[in-house]
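Every protein chain of the complex appears in place save one, which is left out.
Here is chain A:
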Amino acid sequence: MECVFGLVGNGFAIVAADTSAVHSILLHKNNEDKIMVLDSHKLVAASGEPGDRVQFTEYVQKNVSLYKFRNGIPLTTAAAANFTRGELATALRKNPYSVNILMAGYDNESGASLYYIDYIATLHKVDKGAFGYGSYFSLSTMDRHYRSDMSVEEAIELVDKCILEIRSRLVVAPPNFVIKIVDKDGARDYAWRQSVKDVTTAVV
């Protein structure tokens, strides 16, 4: 049910994630931010078991910080992705984390990059990637319209196309999405796409 997808553009990478926190048939909240700012120039969009998602990504975030203080320079996106994959692999045959991750980052030397890391520690460097049932729709849409070196506006158009496809074709489509971007100026929120705002108490 959780939809996470992302793509690399011209000097930037964009990731989008749904914002529903679900427990069986109950929706806890519809504004859960599943894209973590790992450090100044990295984003981690994660989907999967809610407890594992938060615990694992926070663990990676603190270890990435520790590296920066120990060594005086931050990790590259590739190094952070490989570290994350290593942790998933180590835990896999003991106490696996059920978390799928799209890691987006910008490095001055190598530009923008996106890494696909699934819960059994598969690691791929990709131009576009997606997780969840939504991936059937977003991946196909991206395959049709994606070009390398898209501008931010073009990429957002494509992201919105994917969200539209998910909303119209996925039977339990999540109503709201968050979009974040990372480029040379850092990792930050880009926009929210909300079709259902928070329900307020009815006026009597």
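Keep in mind that, in the parts below, contacts are C-beta pairs under 8 Å (C-beta built on N, C-alpha and C of every residue); 3 or more make two chains touch, one makes a residue touch a chain; residues count from 1.
What we mean here is this: contacts and distances are computed from a predicted model.
S.K.: Considering only the chain that is not displayed, what protein name does its UniProt record carry among "Small ribosomal subunit protein bS6m", "Dynein axonemal intermediate chain 4", "Proteasome subunit alpha type" or "Integrator complex subunit 11"?
M.R.: This omitted chain is identified in its UniProt record as "Proteasome subunit alpha type".
S.K.: From the list A:29, A:62 or A:124, which touches the chain that is not on show?
M.R.: In the complete complex, the chain left out is touched by residue A:62.
S.K.: Footprint of the hidden chain on chain A, which residues?
M.R.: Chain A touches the missing chain through residues 58-59, 62-63, 65-66, 69-70.
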